[in-house]
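Worksheet: the structure to be examined is printed underneath.
Missing here is one protein chain; the remaining ones are kept as they sit in the complex.
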Amino acid sequence: MSDRETARFRVLLFGPARERASADHVLVDAPVGTACAGLLQAMGAQHPALAFVLPAARLAVNHALAPADRVPDPGDEIALIALVDGG
Amino acid sequence: MSDRETARFRVLLFGPARERASADHVLVDAPVGTACAGLLQAMGAQHPALAFVLPAARLAVNHALAPADRVPDPGDEIALIALVDGG
Amino acid sequence: MSVQARIVDGPLDPQAPEASPGSGAVLRFEGVVRPVEPQGPGGAPRELAALHYETYDPMAERSLAALATEMLARHRVHAIRVLHSRGRVSAGAISFTLEVRAAHRAEAIAALTEFIDRMKRDVPIWKRPVWR
Partner (left out) sequence: MSVQARIVDGPLDPQAPEASPGSGAVLRFEGVVRPVEPQGPGGAPRELAALHYETYDPMAERSLAALATEMLARHRVHAIRVLHSRGRVSAGAISFTLEVRAAHRAEAIAALTEFIDRMKRDVPIWKRPVWR
């Protein structure tokens, strides 16, 4: 992939994901135009420690839960929302 | 019926039944051994103003709701419990 | 496990729940006299000054306690406290409070819901509107 085809996304982490990754965010590389579902898969592949959250995982884009087909911009605030037992 | 065969029951009234009867109790004559279901029917026959409550009516005997086949004693405290829209 | 049931003259005070360190869920219901009610079933709305509650004593209080004890056992909740007014309660004031403590919310909600349904059917308390 050339630089033009791939973007780098910053994904904020919370809860068990943050503990497992020992970090408050991870960087995920994915082709420009990747939707949230694909970005989650790329995250699991590039950060295997986070694969455990994938079944319950969604992404928030700019502080709102995003549908799986939403295409985020690398400049958006993206957060991993994986609520196994929240509240 | 002879005096020995018939008993006189005092039935306390509350709510709409008390208002309709303009009294806090009625007297109901019924054969000795009459169960609560029969006593309610006798009450409706002898005090037609109270017939309107019969569909929702039960009797309490000594401060507890009584099953339809309970045979009250004329000395018991008997009350008409007809809760159309209580609480 | 505990049950409290009481009939109180007049309106009830709004109260903060007591501390309950062992229970994960505290659910409290307050019944407030509505300022407007239909006049009779299906009737037109009319302004209400108060409701007047008539109770059959001591059966009313005993029935509340028996119902609380039954709900406590059936839904495995920790504690139930119920208060109900007797006499006049003005519109906007509280005439009924029910507090349920349980380990989890599901039991608390189930116990509270069934308690109120059963109370309206089985507890000898009658209300009479005092129209404005």
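Should a chain be cited, it is by its letter among A, B and C, assigned in written order, with residues numbered from 1 in that chain.
In this text, a residue touches a chain if its C-beta (ideal position, glycine included) is under 8 Å from a C-beta of that chain, and two chains touch if they have at least 3 such contacts.
This is a predicted model, so every value here is computed, not measured.
Touched by the hidden chain within the whole complex are the displayed chains A, C. Summary of contacts with the chain left out: across C:G31, C:G87 or C:P129, the touching residue is C:G31. Residue C:I109 is the one among C:V3, C:A49 or C:I109 that touches the chain not shown. Residue positions on chain C in contact with the hidden chain: 14-17, 19-35, 91-92, 103, 105, 108-109, 112-113, 116, in rising order.
Think of the hidden chain as still there; on chain A it touches residues 12, 14-16, 18-19, 60, 63-65, 79, 81, 83, 85-87.
Here is the rule we use: only the chains that are shown with their structure count from here on.
Chain B and chain C have Cα centroids lying 27 Å from one another. Multi-chain contact residues of chain B (touching two or more other chains): none found. Among the residues of chain C, none is in touch with two or more other chains.
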